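Of the protein chains in this complex, one is absent; all others appear in place.
In order of appearance the chains are A, B, C and D, and numbering begins at 1 in each one.
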Amino acid sequence: MDDSVLVQVQNLKMYFQTEGSFSFSKKYIKAVDDVSFNLFKGETFGLVGESGCGKSTLGRTVLGLYKPNAGKVIFEGENIFSLKNKRMKEMRKKMQLIFQDPSASLNPRKTIADILNEPFHIHQVGTMTERKAKIKDLMDRVGLSEYHLSRYPHEMSGGQKQRVGIARALALNPKLIICDEPVSALDVSIQAQVINLLEDLQKEYDLTYLFISHNLSVVHHICNRVGVMYLGKLVETGNHEDIYRNTLHPYAKALISAIPHTDPDNPKDRILLKGDVPSPANPPSGCRFHTRCPERTDLCSQAEPQLKEVFPGHFAACHLC
Amino acid sequence: MLLRIMKNNLLFSIGIIVCALWILIAIVTVLVPSITPYSYLAQDLANRFQAPSSAHWFGTDSIGRDVFSRVLVGSRISLIAGLITIALASLMGMIYGGIAGYIGGLTDEIMMRISEMVMAFPGIILAMTIAAALGPSLHNTLLAMVIIWWPNYARVMRSMVIANKENEYVEAAKSLGASHFRIFFNEIMPNSLGPVLVLATLDFGNAILLFSGLSFLGLGSPPPTPEWGAMVADGVLNFNYWWIGTFPGLAILTMSVGTNFIGDSLRDFLDPRLRKEI
Amino acid sequence: MSDDLLDNDLLRISNLNVQFRTSEGVFKAVRDVSISIRSGETLGIVGESGSGKSVTALSIMNLIPNPPGEIKGDIFFNGQNLREMSLEEVRKVRGNEISMIFQEPMTSLNPIHTCGKQIMEPLLLHKGFTKHEAKARTIELLKMVGIPLPEQRFKEYPHQLSGGMRQRIMIAMALACRPKLLLADEPTTALDVTIQAQILELMKNLRNEIDSAIIMITHDLGIITEMCHSVAVMYAGQVVESSPLKELIREPLHPYTEGLLRSIPTITKEKQRLYTIDGTVPSPFNMPPGCSFQPRCKYSNAICSEQTPDLIHVSEERAVRCWRHAENIGIGNRSVLHG
Amino acid sequence: MTLGLLKYTARRLVFLAFLVIGVSLVVFVISHSVPSDPVLANLSQRNIDNQEMVDSFKAKWGLDKPMYTQYFIYVGNLVKGDMGTSIRTQRPVMDDLKKYFPATIELAIFSIIIAVFFGMLFGIISAIKRNSAIDQIIRGISVVGVSVPSFWLGLMFLLLFYVNLGIAPGPGRISPYLAPPAAVTNLYVIDALLAGDWSLAVDALQHLLLPGLVLGSFTMGLITRTTRSSLLEVMSLDFIRTARAKGLTEKMIIMRHALGNALIPVVTVIGIGFGNLLGGMVLVETIFAWPGIGQYAYKAAGNLDFPAIIGVSILISINYVVINLIVDLLYGILDPRVRYN
Partner (left out) sequence: AGCGGSKDAATKPEATDGTKQLIMALDPDYETFDPGLAYEVYALLVLHPVYDTLMQFEDNLDAPIYGIAESHELSKDGLSYTFKLRKGIKFAGGNALTSQDVKWSVERSMNLKGNGSFLADGIKSIETPDSDTVVFNLKGQDASFLTKLTYNAFGVIDSKVAMENGATNAVDANTADKAKLWFDTHSAGSGPYVIESYTPKVEVVLARNKNYWGKAPYYDKVVLKAISDPGTQLMMLEKGDIDIAFNLGPEHVKQIQDKPGIEIKKAQSMTLTFLLMNRDPKIGGPIANPDVQKAIRLVLDYQGMQTIAGEGSITPVAPFQVGFLGTLPPRDPKTAQNIEKAKELMKKAGYEKGFKTTLEVATLAVEGMDLPTLAQKIQNDLLQIGIETEIKTSDIMVALDPYRKGTQALSLWYWGPDYPDPNTQLAFLPGNPVGLRANWTADMNPELAELGKKAAVEVDKATRVKNLEEIQKMMDEDSAFDVLLQHARHYATRDNIQGTDYIDLYKIDLKDVSAK
């Protein structure tokens, strides 16, 4: 196996049951439907797509927080879903999660010190004094001062809270961090601070990021590779350059063209999609995007396109490519 | 905080004062039994059915006992009954609802149907049956009340746990490898407790009310315990001596109004949606 | 106050102050805000969360709840001071000549009435339409905002529609009476990128069609760039810079504007380290002395923390609230709006 | 929608079946685990010593068979609509329930009408005049309403209005010297009207007044409280601001936009209140000599008349579920967001 690969995601499926348990006709939301990709060591892989397309679910499943209906997540050669509880707990140290809403991700009843002590407590790492030192160190790294430790989350600003969340994720020296929209809830001026921090930390600790966002500018800025999701499917993956400059999938094209641009002198043409994202409970037949696709053909509503390597390292799932 | 709420909320202040007074009376009559003008047990057949007077402020009952003294001493039973019922019912409901909400799925469904069944069950009849079967006593009545009451808490607790379960800090704990036990008790429980406790304060008056109703039906502790509900029943029996039933009834009313004033204001205060002015 | 200004401007807000009394104390959400807009123009208001954008818009509509809110200042609309009107008169303007699109399409519609009914309401109220006429006009409006199958949607409830649809309903409702002024408070923040693009496109088309003035509130500079003629940048309750769009992008005058422009990543820019504005927005209860931005400002010097700068007109159309420009122009020259 | 609704209703009804089985099972188990022997409790002092009598009694009630057999016999009969025979009254429980239930229902409906009308009225006034003196007064009254012990209030009402002032009629469903109307619905007011006897209808209504008020006081307080807070809450929601922005007057906003939404939680409370009413019946019926299910239940429980206890319990549980179902369906009408699927 390729040494440079940290995580292999293979044919992952994660369905949520929607009807009550007593019902005979079970219905599913296919939040993640047969997704495969690799995460390389030290890279930042961006995951974009519209709300509800399954980005967060994918992230969480990769972490092993959900039990998938099918598929594997191979982390450093081991399928995490076949691990025993104890090994899984060990594995947890290596992967962490940063959340979108910094307020919601911190327990409002705990002080920052408690929150940061939690990873050490759970894994029984170090003595009290060692832990204290480590916590202090963590605070330094994310740019918070020691006096913040005795505060409660609600006494801090959004950016500060997000730093605490990052510090917690870093506590156990993980290799992979899944960033689920880490900056979406932050103000523009704070957003930049956090993005820079994430970049610095990555360099320092050789972290791998799975970076989920619907802000394509941010993804463009921070990611090496990008995956575009639509209705539970990965429709295009490739290098940052491939995706933004040589877009293949019509949906990805529309997405990128929809980014509001900041140059008033060069207004660009926009691909306007019609209609809304269909419900993942009841996805369209064939290519899931065909209902909104400006380039659809008859084939699109019948056959489901597979993700194929159109250019080296640049995959797309479209009949037209 | 207490003072701040009290300052601009008349009803709340009244509630606090009334309840404090009753608690004080309950404590003092326990510590210094001689403080009541008469012993609450002292019978005086020569002076039965005395109307309220300076000697007997609330009059005397069918065997010449001083109603005032009995009303004062009765406070402790009502308070204790309310307290125990609410404490046990909320404890039981919290555990039950917590488990149902946390585990979810089929377990949740079955557990909730069961609790719904208990809720659908006519409470007073259940209590009366239990009391009739096991014999009326404070003990059995409280048992019946707890059985009737816990599903309320189970429901609230469950919905809180379900809401809190979705919180990202729970997921954070999970991703750190925390055990279910730790997640449940450390992350979910503390944050779900608030509404349950509010419900409990609000419910205190209701518990006192139900208890007095049951003891009115003769299901409380046996005589000569001065239970307010039973005293009102005595008043109905001796209908034409209005004071026998009126004063204990007023006692129930004040205590339950007091706790309700507090609970009501507290809820208004704690509910941020209501605090936000229109 | 010169009359010709009034004649040109559809809306002129001068020295608007809004404060709230809360349990923690009184705080000023909007301080000395003065802006104006002409018919057919689009003014963008940008700023961070809590900087007072929505409060400014709500003040125009006289929708600030009182208590706890208090409004001071003048708001001239069509030459009339809205602040001096009776509530009854204000109601006649609301939803008729000025209308507003709210940030949250999910909660801003009444869940128990059909969309059609809600759109019809201002027509019946202000224009004296019969039910029949109102319905016809509503269908027309629904078509105009690009809702397919308008007859059917007319009968549907808000929850049956997606976020983008609901926002269209809100827009249709706001446009029902052909208002002279449209206040759009972050109309696309809650929407997905592709839907956001649809809505922005729609608004642009409508603006050309009905020729009303639009105040576009957002914290996304991208949207401003696409939609607006001029921009007002708000920080901590004040307008710190106002300017025509192109000049602002090319040469931001206020350090905050500058930071804002440089700190957002774009796909056109080269990948490089992002510029950051250190620190955070001050708490409204704990405003720094002098210029509010001073603690985060890399140019700040002694005077910044002592005296609050006024809004200084650096040109006919540009104004900025910063001591650096006061110095550039010279104290003697500075013209303070309605000073 | 209608399909979803049907499905939902069907599901509730399935639950109802489970409920009936559950409730009867619970009482059944209690009845067989109590120390008291229903045989002893219901034979005369003499006959208890007569083994033949005891055997004949036991055989009659199936008490000589093992418990599970008894239960299956019971459920089998229940399916056929036979709830067994009350040990105490020696009448079929079904007949007893049919006799007593209308009185209870009549009272319950009357008091719920009073409670809903005044509760909502007070709640709306209170919310509109928030923090004013009238608001404080209404809130005070509503709290007293939920706190007052009904058995005591009933006693006070009778003492005051019947005995001392003589402006209200006494206990019972109609004045003692009047004959009940011909039974059609067994709701006296309606039956009297059907029979065209106005004065009897008025008399029956007057008799409903005091117990209706006493019974409804709790629910009224609850509804006032909920209406007030719900209306206040709705008035702070975004869509009210939208309505204001359209230029509607406050009155129009309350009537057209706020009230409809505010009523949704009130409906739940009405449902809860109705459930409470049936529970509170025992006390109120005792005070007002009201010949309803409450008194029947009270006697049955006291006498460990288990067929009757099971019968009443099933009836009240079914009622609870049906009321909840109605509330849920009302929800669907009031709130288009609720779709049962």
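The definition used in the following text is that contacts are C-beta pairs under 8 Å (C-beta built on N, C-alpha and C of every residue); 3 or more make two chains touch, one makes a residue touch a chain.
This is a predicted model, so every value here is computed, not measured.
For the chain excluded from display, the touched partners among the shown chains of the whole complex are B, D. Set against the missing chain, the residues B:159, B:179, B:201 or B:238 yield one that touches it, B:238. Listed residues B:105, B:194 or B:223: the one in touch with the omitted chain is B:223. Screening D:111, D:147, D:295 or D:313 against the full complex identifies D:295 as the residue touching the chain left out. Within the full complex, the residue among D:84, D:123, D:149 or D:169 touching the omitted chain is D:169.
On the side of subunit D, the interface with the absent chain consists of residues 35-37, 40-50, 52-53, 56, 59-60, 88-92, 95-96, 99-100, 158, 162-163, 165-173, 175-180, 199-200, 202-203, 206-207, 286-287, 289, 291, 295-296, 302-304, using the contact rule stated above. Think of the hidden chain as still there; on subunit B it touches residues 41, 43, 45, 48-49, 62-63, 132-133, 135-137, 218, 222-224, 234, 236-241.
Note that only the chains that are shown with their structure count from here on.
Using the contact threshold fixed earlier, the set of chains in contact with both subunit B and subunit C is A, D.
Note on connectivity: the fewest chain-to-chain touch steps from subunit A to subunit D number 2.
Taking each chain's centre as the mean of its C-alpha atoms, subunit B lies 22 Å from subunit D.
We define each chain's centre as the mean of its Cα atoms; on that basis subunit A and subunit C are separated by 33 Å.
Touching two or more other chains at once is no residue of subunit C.
Within subunit A, the positions touching two or more other chains are listed as 22. Within the complex, the subunit A residues that touch subunit C are 50-51, 157, 159-160, 187-193, 195-196, 199, 214, 216-218, 220-222, 244, 254-265, 267, 270, 272-277. If you check the complex, the residues on subunit B that touch subunit A are 105-106, 109, 167-169, 171-179, 182, 187, 190-191. Those residues of subunit D whose C-beta lies close enough to touch subunit B in the complex are 15, 18-19, 22-23, 26-27, 30, 33-36, 130, 136, 139-140, 143-144, 146-153, 155-156, 159, 225, 229, 232-233, 235-236, 240, 278-280, 282-283, 286-287, 297-298, 301-304, 309, 312-313, 316-317, 320-321.
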